[in-house]
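Of the protein chains in this complex, all but one are displayed in their positions.
To keep things simple, chains are lettered A and B as they appear, and every chain counts its residues starting from 1.
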Amino acid sequence: MKALALAIVALVGGLLISATVDFPDWGDPASPASLHVSPHYVEKTMEETSVPNIVTAVLADYRGFDTMFETTVVFTAGVACFLLLRRREPRPGPSRVYRHRATGVIVEMSQPPDTEPAPEVFKRIDDDWTPHDLIVMNVCRLLIPFIQLFGLYVIAHGHHSPGGGFQGGVILGASVILLALSWDLRTATTRMKETATGLMSATGVFIYAGVGALALAMGGNFLDYAALSPILMVDPVAARSLGIFFVEVGVGLAVMATMVLIYRNLASEGHLDQGL
Amino acid sequence: MIWQIDLAVLILVLICAVGALAVKDLMGAAILFGAYSFLMCILWAVMGAVDVAFTEASVGAGVSTVFFVAAVFRTSRRSKD
Partner (left out) sequence: MEEYIPLFLTKYNYWVYITLMMIGLWAMIAKNNLVKKIVGMNIFQTAIILFYVSIGAKYGATIPILQHGSGHGHEAAVHAADYINPLPHVLMLTAIVVSVATLGVALALVIKIHQRHRTLEEDEILEQLRES
């Protein structure tokens, strides 16, 4: 198997390397990829959409249909992960582990108790991985609001600087994942409920498609934000800029919720009770 | 575009890719893959693709590594090759 793989790899690699002789030189400004449609994007973006970051403008406006289905792919991956892993029945293995908050003593119960102990006296902890690090927990608690603020900034400021819905959504999702890593999965799940996560993921895609459908209802083409100018009460160029913002919010919401959904199901094997 | 930085990062990327596949411990492979992603992000920043570099820094180096670590934590760290 290894020899066969090596032969295939050597063959394909040799063919590709011999093909590079015909490629344009690396960094050549006159390469064919830079001559057809991209000069239009570079030169006309400012007057057509008033968005300085060309990447954001092309992503959400000129190629908005493409990005809509990319968002749908992310949403679908989240749903696939949920359907593959999520289990309703509790994890096998009866023991439950609690930490007495005042003294730090660890108590293990061999049978699941009929009534949970009072949560302000006993805190439930994971049975396979039980760190209790005050410094990590409190530093992360202080850090998470700033991470979320930065995520919102990245989504909202994607018009003028690198960033946008995808990056901001991932940063927001990472803040929730950080909470699950530094505290535990149950804390993160109570802060962001499972149904809320699924709904947010679907809402993000819905916002994107909804903005497109609204443009269609206003008499423009699908995802032609200039048609939204009567509702937004701005001129068509500014309406395109605002439309890009709405779409980015939808993308951010969908990506954030999907990242949290995938992480949660992976880390707990779908039981959502304890995990990394 | 500074070719010295470019060449150095390209070599490091190759080393990280081979290392991530060669190491026997899957947790080590996950961490080396994170390093690979981050070097890739530097490479794109050097090329001027700032949005792509930003995405890779948050997605590739951040969330993918956490996914790998979570999956390895839930399965096994052992690898025969």
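By our rule, a contact is a pair of C-beta atoms (placed from the backbone, for glycine too) under 8 Å apart; a residue touches a chain by one contact, two chains touch by 3 or more.
Keep in mind the model is a prediction, meaning the values are calculated, not measured.
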Interface residues of subunit A (partner: the chain not displayed): 1-2, 4-6, 8-10, 12-13, 16-17, 20-21, 23, 25-29, 31, 33-34, 37-39, 41-43, 45-47, 50, 52-55, 58-59, 63, 66-67, 70, 73-74, 76-78, 80-81, 84-85, 160-162, 164, 166, 170, 237-238, 255, 258-259, 262, 265-266, 269
Positions on subunit B contacted by the hidden chain, ascending: 1, 6-7, 10, 13-14, 17-18, 20-21, 26, 29-30, 33, 36-37, 40, 43-44, 47-52, 55-56, 59-60, 63-64, 67-68, 70-72, 74-76, 78-81
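In this text, only the chains that are shown with their structure count from here on.
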Mean-CA-position distance for subunit B and subunit A (Å): 19
Subunit B - residues contacting subunit A, complex: 1, 50-51, 53-55, 58-59, 62-63, 66-67, 69-71, 73-74
Interface residues, subunit A side, partner subunit B - complex: 27, 53, 55-56, 162-164, 166-167, 170-171, 173-174, 177, 181, 259, 262-263, 266-267, 269, 275-276
